[in-house]
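A single protein chain has been omitted; all remaining protein chains appear in their positions.
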């Protein structure tokens, strides 16, 4: 049994990680930290976990290292920069859900996050945590930088097309993404209040969202060269769920059926990815609470565009579930352990 | 491994039963019947169950009996009247989610359901399926009439008070219940359309809902005499969840603390029931997808009224989960088998 | 043209009052105050009012008095205690949406609101603002204490039954009310965040909500004696809307048809009240954005209970609309001026 500590466990990504680990056959939760909720029973803050018998604690790095074989860092960016070096020095496997080690180039991080990167020496050892793309590197990894929610859905939607060389070279990819409100985190704010978010949809952070360079980095890594990507996130009135609608300008003619075949082949062995038949579009509802990704695709021949939609649960495949999946691979466990439960049917 | 067939598996209660059985350690789904969706893959209708590898079938009673040790009947009322006698004759354990065997008195059934009861001879052998109230009778039962969603929440909220003799004799109990839209089933209708149900709350079937006699029967059985109950259900704009707010006129003075203590004692050994501390009220969100019931209570001393709220997921503790829990007890399995997963945290 | 100043205009009740006054034929908005948003254009905070040409200001009492013939005080309790005496001294008609002058007895106010009442001398001159109950007193009133949202729906639901003497004397009335999230105001909080409130229903402030004494006061005034009322509010996942389900123990036998007739007669001349036919229940959706109240009723003969549901928009008939209606009467304008627009049909 592997001992895990979830750091920043009272946030949405953290508590989702706790929830999944509570049902994990090979890992157990030895600590759930929270500065703000330390001392409270987990079930007092999240009654959904009634009976879990956990208490939020405010642990030092040494205490985390003493308790955990693995630490899941569900913390804001910059917090991982502080925690990761000593945890790694103490031999703890770090599964980082923050953005701190995702971007390969510290200068790009510093530019988009507007803060110095204080441990760039760890970047070469950090493995980007998106198993469907980087599985080979994850085995035995000791520092995993889990992919963000938007980049996960975008990369799953784009990878097969780029790998297959379908992309027209001189036109930008458009990623129009829609997220449930939990993507904005647990802290109350004017924009995430029920009355503000309900019965409304809007774009935000157009051309300026911090997931933009992460998507671009993944696309460039697959393509072998930079590809312009125009990414626009939207807030949708639902709690969970993320849909990325990706528009891939095609370099050559292609039918929907041919595209579907390329995608189905690419993901045929993936335990968490389903490619839908032609004409069927994924709904975020159908992945709610699960680690699955559902993909649908169609070719708009008049516009010579491949349109791929990818639905995930932003808190599972986009956060806690992906972290557990990456940890499973890194630690040599069954990749799907703790992640078998299907989504809620309605 | 016990073989189970879910009859009426394409409806919400049926598919929820299927979902839970897919994760059950000691039962497996050997058939999922649906007249309307026969021939379709389950995942084509419910993509949430992608990878389940099941197909809806239109099975005869003989085929059900040949495949199943136990049959879960998630069918409309009167359909169980047709299926149950031959299934029982063939030795199949019947877990009935319909209303057909809930009411002890066939005449009451006939009056409220406006149809003849064609197998009243089975009524004495049917055990009412609400383990927290009828557990002793469920062990070894071969025909279980699972409690309805509203009666489940109402009975859990009322039983401790009635058992403790808190009830004032000459005043009616009020049960004001609020249900998510899935309680109305899967068939499209004018009232369950998104635009009709969204951003709205309304009462329905005032003084005429068919769960009224079922609640009254349970209350009378506990009290030892008839107690007037005024039951009003409401439709609330959410998919799942049911909250019963129960108003119990008190025969004597009582503090909230004393009431909480009575309830906590009553349910201290129940695996699925949590009684909240004074001042904390349950939210339906916190039981979403789980078989748990959360109870909160307060005494209104000026009105001499005990107010108890009980939150359940109408499709789990109010339908499929309760059916699995009853089956576990009836078949001698661990009562919580297949029902361990916590609710979604958000 | 009457000049109006809305004080506390950036909150939900205040901005709703502004919205209604913008379409009023006989009143115009001469000021919209907000301490927090002073200096911002109204449409920058509420883009729905694009083109209104208003700016939030932080006005002194003297400035309010200099600009307004009438002041609408959409402020938290205790703030009206500060504003009202000088505004009245300056001859300004005060339409108070806060709770400060609703309770006739300063001691009751002080007990429930836990603060001293600093201008009890004004209480005898304050007219309770619920035109369907207190219209006769509102004409020419210079200080109107507009009824709260829950008390409004409750009083409209209960008044005809009490006036007609239907009430059984020794049993409490139960008021089980359901409100949209806007009732909690605009400030972000843990309980009104989208992810907390969505897909959930729960009770709150059981036996302790500050609208309890206000409901009791109105019921007692109509009945001529104290009547115990057990009031429980609930939070429902919708932005606007309030449904009060009222349970009236009957002293004598009564049919639904007889009850409907009593209610229809009572409200036959009311411009904003509709009593539905037997079997039809009001939905909050159908009064969204309008000043109307919809009533449905049924008698539960087995429980000898009259069940009345009343649907209003908590921000209109429960706040800004009622304030405008009261102002219209007080100022001698057409009662429905500015309030003619029907609700949104869907």
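Each chain carries a letter (A, B and C) given by its place in the written order, and its residues are counted from 1.
Simple rule for what comes next: a residue touches a chain if its C-beta (ideal position, glycine included) is under 8 Å from a C-beta of that chain, and two chains touch if they have at least 3 such contacts.
A quick note: this is a predicted structure, and the numbers were derived from the prediction, not measured.
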* Have a look at A:178, A:211, A:266 or A:317 and name the one touching the chain we're not showing. => A:178
* Structure fact -> Where C:102, C:240, C:304 or C:317 are the choices, the one touching the absent chain is C:240
* Structure fact -> In the whole complex, of A:17, A:33, A:84 or A:245, the residue touching the missing chain would be A:245
* **Residue among C:29, C:49, C:159 or C:173 touching the omitted chain** => C:49
* **Option from C:88, C:178 or C:292 whose C-beta touches the chain left out** => C:292
* Structure fact -> Contacts from chain C to the absent chain lie at residues 12, 15-16, 18-19, 22-23, 46-52, 182, 198-199, 239-240, 274, 276, 282-283, 285-290, 292, 294, 315, 340-346
* In the complete complex, which positions of chain A touch the hidden chain? -> 171-172, 174, 176, 178, 180, 195-196, 198-204, 206-208, 228-230, 232, 234, 236-241, 243, 245, 247, 249, 281-286, 288, 296, 298-305, 307, 309, 311, 346
* Structure fact -> Across the whole complex, the chain not displayed is touched by chain B residues 12, 181-182, 186, 188-190, 192-199, 237-239
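The rule we apply is simple: only the chains that are shown with their structure count from here on.
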* **Centroid distance [mean C-alpha coordinates] between chain C and chain A, Å** => 46
* Asked: Of all the residues in chain A, which ones touch at least 2 other chains?
  -> 12, 182, 198-199, 239
